[in-house]
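Pasting in a structure now, in structure tokens, and then I'll have a few things to ask.
Apart from one protein chain that is not included, each protein chain of the complex appears where it belongs.
Naming follows writing order (A, B and C), and every chain is counted from residue 1.
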Amino acid sequence: MTASPSENSVSEAAAALDEFADRVAGAVGGRAEVSHGTVKVRVASSAWKEALTVTSGDLGLVFLSWLSAIDWTNEVAVGDEPDEPVEERYELLCAVSNLSDGNLAIISTDLDHDSPSIASVADVYPGANWHEREAAEMFGIDFVGHPDLTKLYLPDSFEGHPLRKDFPLLSREVKPWPGKVDVEDMPENGSSPSTENPGA
Amino acid sequence: MSLELTFWWLLAIKLAVAAAVVPVIGMVIGYAEMKLSAHMQSRVGPYFAGGRFGWAQLIADGVKFIQKEDIIPEKADRPVFKWAPALVMLGTMALLVIVPLHPSSRYGIVRDLEVGIFYALAISSVSTIGVLMAGWSSANKYSMIGGLRAAGQLIAYELPLVLATVGVVIQAGTMSMQGIVSAQVAQGWPFALTQFIGFAIFMIATLAELTRLPFDMPIAESELVMGYVTEYSGFRFLFFFLAEFANMFSMSVIAATLFLGGYGLWGINPETLLSPIILFAKVGVLVFLMIWLRWTLPRLREDQLQTLAWKWLIPISILNIIVTAVLKVVI
Amino acid sequence: MEGTFAHHLSEAAVSVELETEGMTLNIGPQHPSTHGVLRLIATVDGERATNVRPVIGYMHRGYEKLSEVRTYPQIITIINRIDWVSGFANEVPFVVAAERLMGVEAPPRAQWIRLVLTEMARISSHLVFMASYPLELGAATPLFFALRERERVLDLLESVTGGRFHPNFNRIGGVKPVYAAGPTTKKAGMDIPSGFLAETRDAMTKVLATCEEIENLVAGNEVFLARTKNVGVLPVDVGASYGVSGPNLRASGAGFDLRTVSDYLPYAEFDFDVPVGRNGDCWDRWWVRLEEIRQSARIITQAIDGLPSSPLQAKVPRIIKVPAGETYVRAENPKGEMGYHLVSLGGLGPYRLKIRSASFSNLSILPWILEEALVPDFIAIMGSLDFVLGDVDR
Partner (left out) sequence: MTFSDWIAEPVNWAFLAMAIPMVVAALRVVTSRNVVHAALFLVLALAASAGLFILLSAEFVAWVLVLVYIGAVVVLFLFGIMITRAPIGRETNLSHDTRWPAAAAALGVFAVTFWLINGVTQQIGGFGDPLPAVGRATPTGILGEGFINRYLIPFEAVGFVLLAALIGGITLARKDLTPAEEEEGARV
């Protein structure tokens, strides 16, 4: 998902972004990707905590924007399935930023899809405490060393991890989303009305 | 040697009148508060009930409150919960007994006590017990904290309140309300001119005793929901509601009597029927002041309130007493 | 409560220090000052808190999951319900994110209108704060002053978007075409309503006057100062590590405003200041917001003076499919940094949409900032953080 070379050379800003991405990638020992103005640095899951310790310290990315995950899978209960098969994994993302020029880097790592587990960074960025609780209840990721990994939003008795792609939206099963009317092709497009329903 | 039976009858009638005055005064001041606050906040306030100016709003409210179900929380201590509003009301009503409206002690007052002002200060503490009872018996933590705050606050402000009146008592040489008024009428100017420190302290302490802003921590809607009245509804809530406004009246009457010359006004013969009107006008000014403050100021914090009482008001009022006493002897 | 009174008395006799009993105080989920449904489990000793645990989730609506089953235009209708006091501002970063992935840019006029309406959302959000914060400290009157002004701003928002709270006005590639002369004469031209610019200019003058009024009423008030100065002090580094953003962080002294460093809207063409506080206490947080209202009014006035003319919509396909890719767009919303991390696989809806909401992080500071606080200060501190529970739970 790297940006095309032409886009990179358009402006100084893009060059500065690349320079920033390389600096972060170099410091945390990861691989940088710049996509549509967003810097993403992939690190190994074993280097996760260390990488974030570096960003919060030497790199001066002291501001914790957010921490969350993506469930990459080919079997989805809701929404679109990937057109091309993806590597099944959880991608854990942590967006950190500095407080001067607003450069933001998303540190990313891949977790095993069967038993996702990673070291908690709640002691590096205290604000990660809640974000990790959210990711734990929504994706079932185990944050080792987290002080209080209880449910954040859902009732204690809730079972399942709602943001996993295999978690069905029950209301959609009972009553299909009528929104497909909105996405019907217009007659002048010459194609047959779409029966595709993103919300089934 | 026995007291005359007629005395008891007369007293009973006067007390009944004083009791009837409470709801009326409560409604008048309640209405005034609604209307005044509305105009201070670019609103209209009540305008529907009664046709013009919404004058019947408080009557309508009263009818509504009486009709409402009297809910008592299941875990509440029922007898204490039920009696608390009555005790608060009792303290309020008892204050009205000694208000001198007119120089004639036959018409102007229920009973002129020799220890008048002392009585007023003593009886006003009865409401505190009622507030504590309400706070404790509701079985609600907000109520409890509200009750505790009320108690702490009333204990702290009872002292400056009492001490602030001492200066007046020294100057007037009597504790009788009638006596204090006649002393001011006789000398031609109110004690507020000499006892302005006492007056200021008295008014601040009064606001605290009435638990009105900036000292309304016991109610503190944004913190304690409704403090010690959280669990009350219907008729019992009405008691607290009316008691608050009636208390504003009675404390203002006492302030007006002690510091502003009561029914006396320079150049007007106090023996006429104008006297009660003059008194009510003075009371109106003080009540307006309280309403104005309430809708202007935020709330203090509990520790700031205690600091104000113990570190400022009490020392200043003691100093005031000393100065007054020395001047009284010297002059 | 076990034990006996007599037993307790004898205990009190031997221990010199009076032991007060710790009490667990449950504030919320239904409470006058929780701005929605927030629950705080506070352990208090007397009136001092020893431990505070916020419990959220009473308003969790699962927008991130819902977004996965909706098309892009449909998502716009739900995300403006995240922070409902500044609904318009919620939409902007999302459409910008989608536009970036599509390689589309909204025409200048649409961007300027977005900017004007975002600033109006900021004013209305901050005016709600100006209204509710003194109320939480017990002063009811500023509420009416502020809400009166907010009504003016909401009327303007409504005249353009048709919605007061949930404008649903942004479109990918621009803004919704509105009919200048009313819906019956569609051909009359699609633009903001006639008279909008003049009324906005007028309204901004009045908003500035009200700011003056509120400042006179509140800022000069000794009691207000006593309740807010040096209460709930938040150092910059602590705030940043918790992700506290927006006015809350600027009040602590960080001059960090995404409007000045990011290009999601053409803020670079405007002249405005970023108010920065000194101590990071409740007072600074109040003051920063008041100043921001003024700055927003300044931006709006500049924008309506120089509103460029162009179509309101860029050319986009009738059916919006966002090419595969991912991006994170963040915006300076009234409550702080709001951002959308959009992951698309090229379909009608996103594969994953992470919603970074400001209030969530702003609220996560509560256990830290409320420790050892007095119960009355709870309200002062919580109120000064200016969160909306819809923005916390999403």
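Basically, a contact is a pair of C-beta atoms (placed from the backbone, for glycine too) under 8 Å apart; a residue touches a chain by one contact, two chains touch by 3 or more.
None of the values given here were measured: they were computed from a predicted structure.
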Hidden-chain contact residue, picked from the options B:V28, B:A56, B:V97 or B:L132: B:L132
Selected from B:V97, B:I123 or B:L260 as touching the chain missing from the view: B:I123
Given B:P85, B:G147, B:G227 or B:G261, the one touching the chain that is not displayed: B:G147
Contact set of chain B toward the excluded chain (per top definition): 1-3, 5, 8, 75-77, 80, 113-115, 118-119, 121-123, 125-126, 128-129, 132-133, 135-137, 139, 144, 147-148, 151-152, 154-155, 158, 175, 303
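Simple rule for what comes next: only the chains that are shown with their structure count from here on.
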Chain nearest the global centroid, as defined over all protein CA atoms shown: C
Chain B and chain C: spacing of chain centres that average the CA atoms, whole Å: 43
Cα-centroid distance, chain A relative to chain C, in whole angstrom: 23
Residue ranges of chain C in contact with chain A within the complex: 56-57, 60, 62, 64-66, 68-71, 73-74, 100-101, 236-238, 240-245, 249, 254, 256, 258, 260-263, 318-319, 324-330, 337, 339, 341, 343, 345-349, 351-352, 354, 356, 360-361, 364-365, 368, 393
Chain B to chain C touching residues, read off their complex: 37, 40-43, 141, 145, 213-214, 216-217, 220-223, 225, 295-304
Contacting residues of chain A [partner chain C, same complex]: 1, 13, 35-38, 40, 56, 62-66, 68, 70-71, 78-80, 82-83, 93, 95, 99-102, 104, 106, 125-127, 129-131, 138, 151-154, 162-163, 167, 169, 172, 177, 179, 182-183, 185-186, 189, 194, 196, 198-199
